[in-house]
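Heads up, one of the protein chains got dropped from this complex, but the rest are sitting where they should.
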Amino acid sequence: MSVLVGADTKLVVSGITGREGTFHTLNNQAYGTNVVAGVTPGKGGQNVEGIPVFDTLHKAVEETGANTAMIFVPPRFAADSILEAEDAGIELIIAITEGIPAHDELRVYNHIKANGRSRLIGPNCPGILSPGKANVGIIPASFFREGQVGVVSRSGTLTYQIGNELAQRGFGNSSIVGIGGDPVPGSNFIDILELFENDPQTELIVMSGEIGGDAEEQAAEYIRDHVTKPVIGYIAGFTAPPGKQMGHAGAIVSGSKGTAAAKAEALEACGVRVGRTPTAVADIAAEILGA
Amino acid sequence: MSVLVGADTKLVVSGITGREGTFHTLNNQAYGTNVVAGVTPGKGGQNVEGIPVFDTLHKAVEETGANTAMIFVPPRFAADSILEAEDAGIELIIAITEGIPAHDELRVYNHIKANGRSRLIGPNCPGILSPGKANVGIIPASFFREGQVGVVSRSGTLTYQIGNELAQRGFGNSSIVGIGGDPVPGSNFIDILELFENDPQTELIVMSGEIGGDAEEQAAEYIRDHVTKPVIGYIAGFTAPPGKQMGHAGAIVSGSKGTAAAKAEALEACGVRVGRTPTAVADIAAEILGA
Amino acid sequence: MDLLEYQGKQLLARHGVPVPSGKPATTVDEAVAAAEEIGYPCVVKAQVQIGGRGKLGGIKVAANRAEVEEHAGNILGMDIKGLTVHEVWIEEASDIASEYYASIVFDRSAKSSLVMLSTKGGMDIEAVADEDPDAIAHLHVDPLLGFQDFHGRRLAFDAGVDADVIRPIGDMLAKLYETYLEEEALLIEVNPLIITNDRSIKALDAKVTLDGNALYRHPENAELTDPSAEDPQEKMAKERGLTYVKLDGNIGILGNGAGLVMSTLDVVAQAGGAPANFLDAGGGSKAEAITSAVEVILSDSKVTAVLFNIFGGITRCDEVAKGLIEAFATINPTVPFVVRLDGTNDVAGRELLAEAALPNVHTVATMLEAAEKVVELAG
Partner (left out) sequence: MDLLEYQGKQLLARHGVPVPSGKPATTVDEAVAAAEEIGYPCVVKAQVQIGGRGKLGGIKVAANRAEVEEHAGNILGMDIKGLTVHEVWIEEASDIASEYYASIVFDRSAKSSLVMLSTKGGMDIEAVADEDPDAIAHLHVDPLLGFQDFHGRRLAFDAGVDADVIRPIGDMLAKLYETYLEEEALLIEVNPLIITNDRSIKALDAKVTLDGNALYRHPENAELTDPSAEDPQEKMAKERGLTYVKLDGNIGILGNGAGLVMSTLDVVAQAGGAPANFLDAGGGSKAEAITSAVEVILSDSKVTAVLFNIFGGITRCDEVAKGLIEAFATINPTVPFVVRLDGTNDVAGRELLAEAALPNVHTVATMLEAAEKVVELAG
């Protein structure tokens, strides 16, 4: 097993004909992901290396039965593409696009939640990799192999770093889920922790957070109350100065709220061991799993 | 038993200090309805014959535990009052106000439905009477007594007419529910039929419709599939000329759709007996209940 | 409230929907002046709220001043399916490469708004719907989310519009939706929506229905009138805030509540009578409103008897009685009245009538009895 993406994934890519869209779609396909369709308005009837392209997501779903959408369009079109995927009945929408306006995200989040039909991962996320099964997004899959550690992270490249540290110790992953660093992520730590808790393949969960917001604090309480599997935490941004925005819209600290130290404390208070470096995370994993 | 309003009703009246608001609130209270509060912005702290008035619905709920709201404000303020009641956590909102703009109704309906916290009856409805227990609205209660016939109707005065015809034959009512004649009623026939089906006091249901829309046609199929109790139908507007609007926003016929004849046929096709006059409805009731 | 073609197009234009330029005219001189300003060829279009005016000679192209004079002269005053043309719209002539159809409908049944698009415009869309339903692309828009770009794209691709107008059509649908929402319309129908030879798009005709309940928020729309559409009695009733619909019979009907009035019409018809009107005095009517309503009913000379059928809830029967007594004092009706009063303050109302002992006013106990009595008296 794995979570969210796997053998049952039938992927449609919104923005398939863009340079990056094509590159990563073909990467995902080469990895073994079942890519059934792409969407680019006005390019319906064409194909990308044999993957049929449609004008609308509805048509793509109708013709191919796609159940998962990857959004790879520029920020100004991304909210519309996500809503289109939701309207077309897609169950899992993975939005890679970075830089979507915050009010667009707010509207999209609340609409999707009100309807309760789709799950959104991202935006501004690296996607989801279930090693050995499917890769949807931009995670460099060759660094990871199948195993028992589930990883959920707000940051893309940091996820690779942690996954890589684990790999060097010989641990593989059930799934690696990047939830994205934006102000209003479609799914939060808790949503993914719940999935890993219920996934038989996952024996250990690594949760990688960063400064800003209170998603880690909320997750800490959830872990204490609902997660029986061991969880290792990591928080980036101990050296971030208050009030400064560090790249991610998420990575901003105001006052004592949302600092790395406060988050690490909150996690530890709920029984989660926190590694201070990616390497330390792997050390703790080795201790728990006995490598 | 009865449906929607009864001994557990704790009523707050929005617009209690208006002329009609006061008149009908006191009527309802005199009938035995537990009127716990009124709301008129700026008149908080006053009272209407001992009923405390609050500035906001939230305050009224906080202080009195009101669970039912009656909306008696002018049309331009009514949508806002309904939304306020919903936001304040009121379970049952009964909107008497006539003349609310259709787009306001659309927005209100969809918002309430998306949240799933409150039930809205009306707008443009006479309210709900559960004889012997509680009266919320403008139904002249003295004409009705407790009994086994549940009545649901799109029209106010026509409801009284039918209830009165039944009363003259000696039948009382479990509840009389006016769902209103507006384009977007908060609750439809089906919602109320379901309640009557599950109400032990109700042995017979009278459903009074009118031309326009397809609520009666939808209800007919619902009755066929889900209602085991006998239902008598009535449709007003056999003599209405096509294309003319007859008062209610609901009462407009276009082409053959939504005509009284088409509705009566649809009901009969689903096993519902339809009386051609209010008197005929009472005749059929007498036949079924054996008066 | 239904708008005339040109009123609807001017409304659309305010929201950025491209429409041909034009001017309204109520006289031949105004028509000529408008045409001189617009240039030739131009089109003279009868402004009446009814379909098929083109086939009946209500739309004519004019190549010059003389033709405008001729066509405007013919069309103004023309009878089109029972409506008299009081106004024409003088419009620049448009060249047409394709005719599409677009509409937005307030869908009561779905509790949302239905947007439709078809490349089979310029004809009766109901015929298209019957014969080739797939030719009409349609979707519902969630009122809380509003019209999104993907809605426009999806409609355009599904309808199969020409590739070069996919985006402009989507933009136009977005503007139509904006108009629909901001002006609180219940219907916006553009048929035809044309593509010109230079590939621009325009709303060539428009049917717009506004929500009368929302007009207080749109004072400029509230002032729009259609001189051709209103019957004198209906106009009089509207001015008095009464809901009145004229019918063909001779029995005047007054009731409270649309449902009860409709039911009254039905019962009168079943008793063999022919109602002269639908008149809903409304909830909570005061005496003056009743007096005023009697005047409206009696202004129809065909009326030979009047039925009052009141079941008071918010309406109080004593007010109704007072209104009727006042009507006798001021307008002295000569036709018989049948009055049935039940509901709030009915005893007081019946007592007032009994005291007043109005000539030829018959009080009855039930609706059925009332219907039978009035049919008998109407003759």
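Read from first to last, the chains carry the letters A, B and C; within each, the first residue is number 1.
Heads up, the rule we're going with is that a contact is a pair of C-beta atoms (placed from the backbone, for glycine too) under 8 Å apart; a residue touches a chain by one contact, two chains touch by 3 or more.
Only a predicted model underlies this, so the values are computations on that prediction, with no experimental measurement involved.
Note that the absent chain touches A, B, C when the full complex is taken as a whole. Considering the whole complex, the residue from B:E20, B:D80 or B:E146 that touches the absent chain is B:D80. The chain omitted from view is touched by exactly one of A:R76, A:R117 or A:H226, namely A:R76.
Considering A:G122, A:G150 or A:P183, the position touching the chain not shown turns out to be A:P183 (whole complex). In the complete complex, the residue from A:Q46, A:N67 or A:N164 that touches the missing chain is A:N164. Remark: the residues of chain C touching the chain excluded from display are 144-145. In the full complex, chain A touches the hidden chain at residues 20, 24, 75-76, 98-104, 106-107, 109-111, 113-114, 126, 138-140, 143, 153-161, 164, 181, 183-184, 208, 210-211, 213-215, 218, 234, 236-241, 244-251, 255, 260, 276-279. With the whole complex as reference, residues 41-42, 44, 55-59, 77, 80-81, 83-84, 87, 107, 111, 114 of chain B touch the missing chain.
We take it that only the chains that are shown with their structure count from here on.
Mean C-alpha positions place chain A and chain C at a centre distance of 54 Å. Chain centres here are Cα means. That of chain A falls 48 Å from that of chain B.
In chain B, the residues that touch at least two other chains are 114.
Listed for chain C are residues 142, 144, each touching two or more other chains.
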